[in-house]
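Sharing a structure below in structure tokens format, with a few things to ask.
Apart from one protein chain that is not included, each protein chain of the complex appears where it belongs.
Letters A and B mark the chains in the order given here, with residues in each chain numbered from 1 onward.
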Amino acid sequence: MRLKIKKMKIYRKKIQIKSESQIEFIDITDKVEEIVENSGIREGQVLIYSPHTSAGIIINHNEPMLLQDFMRVLYRIVPLGDRYSHDLFELKKNQISDGRSNGHSHCKTMLLGTSESVPLDGGKMLITERQSIFLAEMDGSRSRDVVVQVIGL
Amino acid sequence: MRLKIKKMKIYRKKIQIKSESQIEFIDITDKVEEIVENSGIREGQVLIYSPHTSAGIIINHNEPMLLQDFMRVLYRIVPLGDRYSHDLFELKKNQISDGRSNGHSHCKTMLLGTSESVPLDGGKMLITERQSIFLAEMDGSRSRDVVVQVIGL
Partner (left out) sequence: MRLKIKKMKIYRKKIQIKSESQIEFIDITDKVEEIVENSGIREGQVLIYSPHTSAGIIINHNEPMLLQDFMRVLYRIVPLGDRYSHDLFELKKNQISDGRSNGHSHCKTMLLGTSESVPLDGGKMLITERQSIFLAEMDGSRSRDVVVQVIGL
């Protein structure tokens, strides 16, 4: 008697990142690919998740001039120069030891979202050559984590 | 002969909410945590999903002044005072019995998205102290549902 039951597998890793600028799109595609490969999972999906409130996850084209466009659009729709109540709150609580006011960073992150999921096909992410996965840092420079979880067979 | 096969488990619950204002960020973190705990699932992910077209899901910091910033940003990029064709449509169909025009609410929701997924670690969501999960009500006050689904082992 032989049983061939493919069990569901779950594999999770953390990517550690050091951002350098206030707004920065950090391409983590290679690192996510490596995690997918190490998972041994062939069919399923990968969740890319930012456990932060001022950095999100986006998937788009890694073209340096386009990344500048992203930055400009985000600064324009959520201007740095506006008054954010959150900054007054943090000031009162002495939570901005470095003089950083980041109300705008949270607002930008709200618009980007904190997770994306990508399906797998034969152990590879279904992303085209033009697609890259980014941690969208909205309040750098900082140390950041991205959680990558592969789920499937 | 012993078989030790860990089966995939799926657990789903609905959270019922009553919103009070037009725009309101309702923190449902505790309720999602309770559902995750009741699921008995240790490894996997939780999907938080809004089955609505004028309320989305966001994950960010629950600081009351920041929530006001979120509201102001959303009202500024999708102003209440603009003319939305949808409102004329609903007016014609007599679908706004209470005089509410909600074209702006749908537009705001489009920008926020209707689902987020969070990975689990040992039966707990991988969220930091600063992160809260919100139903982002864009057209309250109303009764709303949030569907929470845990999937894993």
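Details
As a working rule, a contact is a pair of C-beta atoms (placed from the backbone, for glycine too) under 8 Å apart; a residue touches a chain by one contact, two chains touch by 3 or more.
Note that the coordinates shown come from a computational prediction; the quantities given were computed from them, not determined experimentally.
Checked against the full complex, the candidates B:Arg72, B:His106 or B:Arg142 give a single residue touching the omitted chain, namely B:His106. Panel shows chain B; residues 3, 5, 7-8, 10, 12, 47, 49, 51-53, 77-78, 84-86, 88-89, 103, 106-107, 109-111, 113-115, 117, 147, 149, 151 of it touch the chain omitted from the view. By the touch definition given at the top, chain A reaches the unshown chain through residues 3, 5-8, 43-45, 58-61, 63-66, 68-70, 73, 77, 111-113, 116-119, 121, 126-128, 130-131, 151-153.
Just so we're on the same page, only the chains that are shown with their structure count from here on.
Distance from the chain A centre to the chain B centre is 19 Å, each centre being the mean of its Cα atoms.
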